[in-house]
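This view holds just a subset of the chains, kept in their places.
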Amino acid sequence: ANDLDRFAGLSGDLKIAGGTAHIPVVKEAAKRIMTLNPNIRITIAGGGSGAGIKQVGEGLIDIGNSGRRPSSKEIGTYGLALHKWAIDGVAVVVNPANAVTALTKDQLGRIFSGEITNWKELGGNDRGINLYTRDESSGTRSVFWKKALNKGDIALSANFVVSNGAMKTAVANDPSAIGYMSAGFVDQRLTPVVLDGVTPDAASIRNGSYKVARGLFSNTRGEASGLSRQFIDFLLSDQGQAIVKEKGFIPVK
Amino acid sequence: MTPPKIKIESLDFYYNNHQILSNINETIPENAITSIIGPSGAGKSTFLSLFNRLWETTPGARVEGRVLARFHHSFMDINTPKFSVTQLRRAVGMVFQMPNPLPMSIFNNVAFPLKLAGIKEKEAVQNRVTAAIKACGLWPEVKDRLEKKATTLSGGQQQRLCMARALVMEPEILLLDEPTSSLDPRSGAMIEELMVDLKQRCTLIMVSHQPDQVEKIADHIIDFTPGPES
Amino acid sequence: MSALVCCLLVLLILGFMIVTGLPLFGQSQAMDLLTGAWSPRNNLYGIAPMILGTLWISLLSVTISFPMSLGCAAYISVLGGHKKATVMKGCVQMMTGIPTIIYGFVGVFLLVPLIRETAGRGSGMCILSASLVLAVLIAPTMILFFIQSFDRVPRSWLDAVDALGGSRVQKLVYVVLPACVKGIVTGTVLSFGRALGDTLVALMIAGNAVQTPNSLLDSARTLTSHIALVSAADFESMEFKSIFLCGAVLYLITAVVILGARLIEKRGNHE
Amino acid sequence: MNRWGEKAVYALSVISCMMLFGSVATLLCYLLIKGLPALNLGLIFGSTPVGDALLLKRQVFDGIFPAMAGTLALILLAITIAVPLGLLAGIYMAEYSGRFTRNVFGFLFDLLSGIPSIVVGLFGFSAILFLHHHVSEALVPSLLVSALSLAFLVLPYIVKTTQMALETVPRQTRVTGLALGATKLQNIVFCLIPESFSTILGGIILAVGRCAEDTAVIMLTGAVASAGLPNSLFKGFEALPFYIYYISSQYADQAELNQGFGACIVLLLICATLFILAAIIQRKVKHTLLYRH
C-alpha cells in the first residue's frame, strides 16, 4: 500500500519549524502529502534547532525540528516527545583547492581555537586559515562543538554564517576556509575532511565509525497526535525514509 | 459721494512685534473704486488683506481696532469671531498681483468658488461661469478651449480669468492688488474698463502703482506715502 | 489623532525594549554590558564588539558614499545636460527600489571573493566589503536628497550666475554648494541612519565574528545582524534578552543622529 | 578658480557617476547572467501546470508563485493599513498641529523612521508572543502581524512626505483657495492635496518598495519557507525576499541557487512594475482629480 494513504480524508493545518537541515526532507514530504490531499496545509519555517524546540514547547507550532537531542531540561519543562527519523553526520569541510584533506581531532581543536593559523603548519599551502562557524542556536554547531571539539573554544575571529547554505557558499568560494556542516548538504564544490582517518560518508556514519553525527529529530509537545502523528509516521515509513536517503541523510530504518 | 460700505476705525497691524499699520481711520464708499497708493513696503497689500481677513493665514499677524462692513443693513465688525470667515470671503472677491490660476481647466477654475459653496446644479453652474467669463471679455478667446489647462493662457488672459473667478460668486466687494502691473497696455486697459463697469454692482478696492491709472479710474484715494514726520 | 497613536507606539517600543532588557541589568552592571565581551557560555553578554562593528561599518559606508553621491548629485542637477540628467535621475530613483537582499546576495558572490583576492588575507567577509555594498545601497537615497536640496536653490540665483557668464562648475562651487550646506549635512546624517539600520547586507557580508575589529579586513558583527543571529535562540535565555539591549542602543544612536540632523536644520533656518 | 580646478571638479563628478552606475550595472549584469537561465515558468510554477496554478486548482510546491502571491498580499495589506493612517497624520501635522505638537511629533516621527527594520520586527515578534501567552493561543506570527509591523515601518515615510508636500505648497496656491472662500478642509481637499499629489504618491511608492523588499521584519513575524498561497490573515505566508534569503542560506545545489537568482530578477521586475505603475497612476489620477467636471 502507498504510505501516503494514511492522509486520506484528513484535513487541517500543520505548522513545522526549527532546524534548517531538516527542511529539504520535510519540504519534499509536505509536497507529496499536499499534492495528494489539498485539504491539508503544511507550513514549514526554519529558525534553528533552539527556536524549533522553544516554539513547539510554547505551542506556537505543531512540530519543532531539532538537529540535536533536546536537553533533558527542555524535555522536562515542555513535556516533549522526540522522534528521530534520520541520522546526519556533521562533516568538516574545506575548499577543494586545499591540499589538506585529513585532520586529527586534536588538530581540528587547535585550528578552531585559533592556535594554528596557517595551512602551512598542516602541510598545506602558505595561506591563513579562515574559520567559519554557525550561531549559538544551531544544532549543527552544538553537535560539532561537543563531539568534534570536545567543548573546546572557538576563536573570536571566526566568521559566523547563518545556515548550511551560507556555509557552503562561504567555503566553496574561499580557498583558505574551513567550516563544518550537515553531511547531507555536502556536494562536489566542497571537500569533506577525513577526520581521525574516517571519511564522513553514509556507511561510516551509519555504522557509527564517524563519530561526529547526530539525529534529526521532530519534537512534539506531548505524544504526537492527529496530523502531526501521521506526518511523523510518514517520515518513518518506507517512502519517507526514501526521501531521507535521497536528500543525502542516513535513514534510521 | 456714495454712502460708505466699509469703515475702518483706529486700526493697528503687526507682524509679530513689527508694526506695519498704525492708527488707520478710513471710509470706503460703496459702488466706487477706491485706490490705494504708496511706496513699496508701505503696507498696501497688508491693508487689502484686512477686508477678507486673508492676513489670518500669515503666522504672527495680528490686528487691533475695528473693520466695519455693511453687508445687509447695519455695520458689523468683520473681525469678531462670530463673523464666519468663509462667508466673508465668499462676499469679498480678490484678484492678486500675479495671476494665480489653479492647476485645473479653465472652466473648473471659474467654477471652483461655486464648488466650494456647494452649488451643484449643472445648468446653474454652466450659466454663472459663462456669464462671469463674458463679463471679463474673455469669452471669445477661451470659448473653444474651456477644457484646456488654465496655465496655458497668456498672462493677460490669466489675469482676466482670475477676475472672472472672483466675480462668479457675485461678490459685494472686490479687492485688486495691482491687477494690471504684469500686463501689457492693451490687456491693462481692458481690465480698467471692466472695473469701471463693475462699479454698478460692486465696491472695488485696488492697489496701484501707476499714477495715470489711479487718476483715470479711482473715485477715492487712500495714500500710504509716509508723511515727512515718519 | 493617528499622529497620536503613532507616537504612542514609538514610546511603546522603547518601553518594551527597556522592560525586557531589564533583567540583564540585574545580572551585571549596565556598563559591563555596553563595554564587555560576548561569550554566552561564560555568562558574558557584552555587546561592545557589536557596537564598534556597527559604527565602523556605517561610518565607513557613509564616508565612501558621501563623495560619490555628492558628485552624482552635482552632475545630475548642475553639471550635466538636461536630457542626461533626467535619465540619470530616473535611474537613481529606480535604484532605490532594488531590494536590499539583492545587494547582499550579489555581494556575497561577487565582491567578497574579489576583496579576498585583492587583500590577499582574511576571508573577504569583512568590514570593507560590507561598507562598499552599503555605500552603493545608501547612495541613491543620499543623491535624491542632495538633488532635492540643490533644486531648492532659487532659480533667480542660477539665472544671475548664468547671465554673468559663470560656467557650470562655478555655479556649483560659488552658489549651489554654499546654499545647500545644510541640506547636504542633513542628507548625509539621515543616510547614516539608513546604513546603521541595515541588517541583511551586514549579516550576509560582514562575517559576523564577535571580536573587536581593528582593521578594515577584519570580520565584524553589527547590532542589527546580532539581533538577527541571536533571535533564533531560546526566548527566555539571557542571549535573547540581550538583543533588546541591542535594540535600545540602536534606538539611542538613531535618536542622537536625528537630533543632530534637526539641530543642523534649525540652525540653518535661523540664518 | 582656474581652468584646471574646474576641469578637476567636473571630472570628479563624472567619475562618481561612473562609479555608482558602474557598480549597480555590474550588480544587475551579474544577476541577469546568473538568473536568466533559471527564469522560466518552472521557476514560478514548479511542476504544476500553469493553468491549474493560476486557477488555484492545484498548489505550487517548488515554484515561487506562492511567494509572489504572498508578497503581493503583504504589500496590499500593509499599504491599506499604513496609507490612510499616514495621510491623516501627515495632514494633521502639516495643517492642524500647533507649534509644540509639530515639534514633538515631528521628532518622534523622525525617530520612528530611523528605527532599524529588524528592531521593528523584533517588536512585532515580541508583541505577538506576549499576546499569544496572555490573550489567545490562536495568535501566532502570521501575515497580519507582518503586515502590521511593515505598516508601522513605512508609516513615518508616508507621514513625512505628506507633511512635507503640503508644507511646500507655494503660499500663492495655498491662499488662492482661501481667498475664494474655501474652508480649511475644502482648501486641503480641493487645492493642497491635488497640488502635492505627485510628491505624496512618491512617498507611497517608496513605502510600497520598502514593503516589497523588506526581509528583516517578516523574517521575525511570520514569513515561512513553505506555506502555499496565502489564504488566511492568521497564518504564516511565503514572500519573495524571504525566499531569496532562504535560498541563499539553505540551497542544496547549484540549480537551487540559480533559482534564487531568478527570484531576484522576479523581485526586481515586481519593483520596477510598481514604479512604472505609479508613474501611470500619477498622470491619470492627477488628471481626474483636476480636470474632471
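Structure notes:
Letters A, B, C and D mark the chains in the order given here, with residues in each chain numbered from 1 onward.
Here is the rule we go by: a residue touches a chain if its C-beta (ideal position, glycine included) is under 8 Å from a C-beta of that chain, and two chains touch if they have at least 3 such contacts.
In this text the structure is predicted, and so the values were computed from the model without any measurement.
Per the structure file, chain copy numbers for the whole complex are A x1, B x2, C x1, D x1.
Criterion: only the chains that are shown with their structure count from here on.
Steps from chain B to chain C, minimised over paths through touching chains, total 2. Each chain gets a centre from its C-alpha atoms; the one nearest the centre of all protein C-alpha atoms is D.
For chain B, the chain whose average C-alpha position is most distant is A. Measuring from the averaged C-alpha position of chain B to that of chain D gives a distance of 46 Å. The mean-CA centres of chain A and chain B are about 81 angstrom from one another, to the nearest whole unit. For the pair chain A and chain C, the distance between mean C-alpha positions equals 35 Å.
For chain A, residues touching at least two other chains, in rising order: 58, 161-162, 166, 169. Contacts with at least two other chains are made by residues 129, 248 of chain D. Pairwise chain contacts present here: A-C, A-D, B-D, C-D [touch as defined]. On chain A, the positions that touch chain C within their shared complex are 47-48, 50-51, 53-54, 58, 128, 130, 132, 135-138, 156-162, 166, 169-170, 173-174, 176-177. Considering their complex, residues 52, 54, 57, 86-90, 93-94, 96, 98, 100, 102-105, 107-108, 112-113, 115-117, 147, 149, 165-166, 169 of chain B touch chain D. The touching residues of chain A, when paired with chain D in their complex, are 13, 15, 17, 20, 23-24, 27, 30-31, 34-35, 38, 41-46, 58-61, 161-166, 168-169, 185, 187, 189, 247-248.
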